[in-house]
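One structure coming up, written as C-alpha cells, with questions to follow.
With one protein chain withheld, the remaining protein chains of the complex are depicted in position.
So, chain A:
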Amino acid sequence: NRSSAALQLKSDNSYYCTAQSNRISLQMQTERQRERKRLDFFLYFLCLFSLVDKDVMYICPFNGALKGKVFITNFRLYFTHTDSTFTLDVPLSVISRIEKMGGASSRGENSYGLDITCKDMRNLRFALKQEGHSRRDIFGELFKYAFPLSHGLPLFAFLSQEKFEENGWNIYKPMDEFRRQGLPNERWRISFINSTYELCDTYPTILVVPFKATEEDLRRVATFRSRCRIPVLSWIHRENQAVIMRCSQPLVGMSGKRNKDDERYLDIIREANGTPKLTIYDARPNVNAVANKATGGGYEGEDAYQNAELVFLDIHNIHVMRESLKKLKDIVYPNVEESHWLSSLESTHWLEHIKLVLSGAIQVADKVSSGNSVVVHCSDGWDRTAQLTSLAMLMLDSYYRTLRGFQVLLEKEWISFGHKFASRIGHGDKNHADQDRSPIFLQFIDCVWQMTKQFPTAFEFNEHFLIVVLDHLYSCRFGTFLYNCESIRDSHNVRTKTVSLWSLINSSTTSYVNPFFTPESSRVLYPVASMRHLELWVNYYIRWNPRIRHQQSPVEQRYKELLALRDQYLKKLEELQLSDSTHMTNSSTPNAASPNQHITHLQTPF
C-alpha cells in the first residue's frame, strides 16, 4: 500500500503548483522535475508514517467537484484526480485550520467532509462518503501532522534529511557581513556582551555599538528599552558614515520616566558621524505610541532627547495587518471580485499599508544617504522595525539586491534580530486564532516585490524566488524560518538538525535569477510610494485561480532567446576566427580586426 502510493507520487509529474500552469518554460519544468525527483526520493523513505489513502471528492472552486484519491504523509497532502489531469500538493504545515463540515446525517451532495484553511491564500474542501465515519481517520491524521507541535511531535524540518551541494547555513556570518560594511572602525566596535544572550535573549550574539559606549553603558541602556532591545547598528553608509540603528521603544511609561544613560547613548550615536540632529523614526502612529505609555512603553520625548528629532511613520500594528490580509483573501479567493474590483481592493487597505511601509523606508534611506544617522523602532523592534530597516538597506545597498545578499539581509535583519516567525506564522500550532499571528514578513516581501516591479533591472532575484521564499516560510521543510529568535534556535540545534532554505536555492540558482539584472553598485533606489504605482501582486495572491495566466513574462522569454542566440553567434564567430588565424599564419595580411572589436564590445556588459 505504502509503496504504491509513493509510486503514484512518482508517476505524476506535476509538483507543487496545483492550478494547472499552462505554459511554463522548458527550463523551469526540468528544474521542477529535478526538485520533485529529489523530493520523491526522500519522501519514499520518509513516508514511513501514517499514510492515508482514500477516495474523496475535491470540491474545486474553479472546476467543480473532482473525484480522486487523497494521500497524506507526514509532510504533505496529495490529491490526484481519477484521470490524473489535476493534482493538488499541499505541505501540511501550510494548513492553519481544519474544520469538519456537515454531519453523518446532513443532506445534499458533498455536504459531508473537511474544510481546510491554508496560510497561503486558499481553502481546500473535500467531500467524503457519509457511511462509516469515513472522515474520522483522515481528519485525525491531518490534524496530527498539520499541527505537530500541538501533539508533541517534531516539525518536519527535523525529520527531513535532504542533501544539497551547498550548505545554506553558511550564507550568513555576522562578522563577515560587518566587515563587508567596513566595521569595526574607530567609531564603531563589535561587542560580545550578548554572546550568551544574557543582555537580550531576542538579539543575536554579535552586536555593533558605538566605540565610546562601554559594556556597562549597554547594560544600563538595556534597562530602559523594552525587552532590553538596545539601539544597535544595522547598517553604515560607507562614504558619509551615517548609520541605521534599530531598537525597541523606551520605557517611558505614564510618569514620563527618563534615563540619562539612554539619552547619552543616543547622543554618542549622533556624534559618531557628526550628525547635528539624530532622527528617531517611530514606526507607529502617534496615538499608538502615546497609548503605549499606559503599558510602560512610550517614545523619546523632546526635552529628554535634545539633539534628536522624532518622526512617526504611522504604520499600523500586527492586528491591523492581519485583518487587512483577511479582507484581501475575501476578495481574491476563490473568485476575484469583479464589478467593483478597485474599490474592494482599496477597502482592504492592504496596498495602503504597503505604501506606508515603503514611504517610511524611503524616508529612512533618504535621511541616511544625506548623511544623517537614524534610529528606528516600533514597540518591540521586531516587526515594523525589521520591515523598515531591511527595506531601507535594500534601497541603499546594492549588495542586498543580489541573490545571496538578499539572503544575508533576511538572515540578519529578520532571523537573527528576532522577528518572531514562530508566533507570527504559527508553525505546527493548532491555535489558528492566535492573536500573535500576522503577515508581517509577507508584507515585507510584497514591498520587495513592488520594488522589483519598479526597478526591473536592479535585483538579481526574480519573482519566482520571492514566491519560493514565501512557500517555504510556511512549509517547515527547512529550518530557516523556524522559531522566534536565535537563542531558541540554538537550543533546538536548528543549524545542525535541519537544512537551510538557502541550501535548496543556492545549489541550483538558475530559476531564481533575473536575466535583466545589471549591477549598479552606488545607486540608491527610491521606489515611488504612490498608489498610482503600487499594484496587487496577482501572481502570488491570486495564483490559485486558473484564470490568471501563469506565463513567463514574454520580455523575459524573448531576452533569454536572444541571449542564447548571441552566444551561438559568438561561438560561431570564434570558430571562424580560429580557422581564419590558422589560415592567416600562411598569408600575412591580417584583416580580421572587426570581429575582435565586436567580441570585446559584446562582453563588456556582462
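Note that contacts are C-beta pairs under 8 Å (C-beta built on N, C-alpha and C of every residue); 3 or more make two chains touch, one makes a residue touch a chain; residues count from 1.
By our rule, contacts and distances are computed from a predicted model.
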Would you mind picking the UniProt name of the chain not drawn here, from "Serine/threonine-protein phosphatase 2A 55 kDa regulatory subunit B", "Ethylene receptor", "Myotubularin-related protein 12" or "General transcription and DNA repair factor IIH helicase subunit XPD"? "Myotubularin-related protein 12"
Among A:297, A:405 or A:426, contact with the omitted chain is made only by A:297
One chain is left out of this view; which of A:170, A:185 or A:435 touches it in the full complex? A:435
Touching the left-out chain: which of A:110, A:130, A:167 or A:454? A:454
Out of A:317, A:402 or A:508, which touches the unshown chain? A:317
Which residues does chain A use to touch the chain missing from this display? 22-23, 223-224, 226-227, 251, 253, 285, 287-288, 291-292, 295-297, 314, 316-320, 323, 336-338, 340-346, 349, 351-353, 355-356, 359, 362-363, 365-366, 369, 378-380, 383, 435-436, 454-458, 516, 518, 523-533, 536, 538, 542, 546-549, 551, 554-555, 558-559, 562-563, 565-566, 569-570, 572-573, 576, 594-595, 598, 601-602, 605
